[in-house]
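On to subunit A.
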Amino acid sequence: MIYLQYLLVGAGCLFFIVGTLGLLRFPDTFTRIHAITKADNLGLGLLMLGLLPSTESLPQALKLILIWLLVLAASATASYLIAHYVKAQSPDALPHADTTSEEQD
Partner candidate 1 sequence: MQFAFDSMLGLGLLACAAGVFWSRDLFRSVVMFIAFGLLLALTWVRLEAPDLALAEAAIGAGLTGVLLLDAIGHLRQHNEHSPRNHWLLPLLCCIALALLLILSFNARPEASISLPQLVAESLPESGVEHPITAVLLNFRSYDTLLEIAVLLVAAVVAMALNDGLAAAARTSTEQSNRDPVLAGFTSRLAPVILLVAIYVLWAGSYMPGGAFQGGAILAAGLVLLKLADFHIERYAESLLRLGLAFGFLVFLAVATSVMIGGRPFLTYPEAFAGQFILFIEAVLTFSIGLILFSLFNQSPGQEVPHDN
Partner candidate 2 sequence: MTTDFWFACIGAVLIAMALFTFIRHTHLLRRILAFNIMGSGVFLILVGLAQHQRQTDPVPQALVLTGIVVAVAATALALIIFRRFYQLSGRTELDEDQQ
Partner candidate 3 sequence: MNLIPLLLVIPLAWALLSLLLPRLPIGLLALAGIVLQLGTAAMLWNNVQVHGASSYAIGDWVAPLGITLVADGLTVTLLAMTALIAVVCAFYAIFYLRAYEKERRYFWPLFWFLLAALNGIWLAGDLFNLYVGLELLTLSAVGMVTLSGERHALAAGLRYLYAALLGSLAYLLGVALLYGAYGTLDLGQLSSLLDANLMTQLALALMTFGLLMKTAVFPLHSWLPPAHGGALAPVSAILSALVVKSSFYILARLWMDAGDALMPVSAAQLLGTLGALAIIWGGWQAFRQSEIKMLVAYSTVAQLGYLMLLFPLAIGQSQQSAVLAWQGTMLHLLSHGFAKAAMFLAVGTLVLAVGKKRVVDMAGISAKMPLALFAFGLASISIMGLPPSGGFNAKWLLMQSAIQSGQWHWVAVLLVGSLITASYVFRVFSVSFQKDADPQIRSTHPALDLSALLLAAIAIALGFAAAIPVELLTLPEDML
């Protein structure tokens, strides 16, 4: 049982690392948001699954799941808002609009 937990938590951390790697490597804002939101949510989910068996009581486990759901909803809204804001600022920044998407800071 404990090994399964190690595996899940390890995988979760892996996804976090991948997400951060995506943040550093991707060229512009949209792809970065994509990387962060996807990888980190999944990473957190795995982390949460890994920790579930070691919670002492049911309410504590439910709170853990609640945390994950809240983070899911919050990061989805946040990424939408950032993308919306960046698109509003510079409409031509969309990748498919022009092939050469210049560096977006």
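One rule holds for everything that comes next: a residue touches a chain if its C-beta (ideal position, glycine included) is under 8 Å from a C-beta of that chain, and two chains touch if they have at least 3 such contacts; residues count from 1.
The candidates were selected such that all candidates are chains of the complex that A comes from, given by their letters.
Note that this is a predicted model, so its numbers are computed, not measured.
This complex places subunit A in touch with one candidate out of 1, 2 or 3, and it is 1. Residues 70, 73-74, 77, 80-81, 84 of subunit A are the ones that touch candidate 1 when the two sit in their complex.
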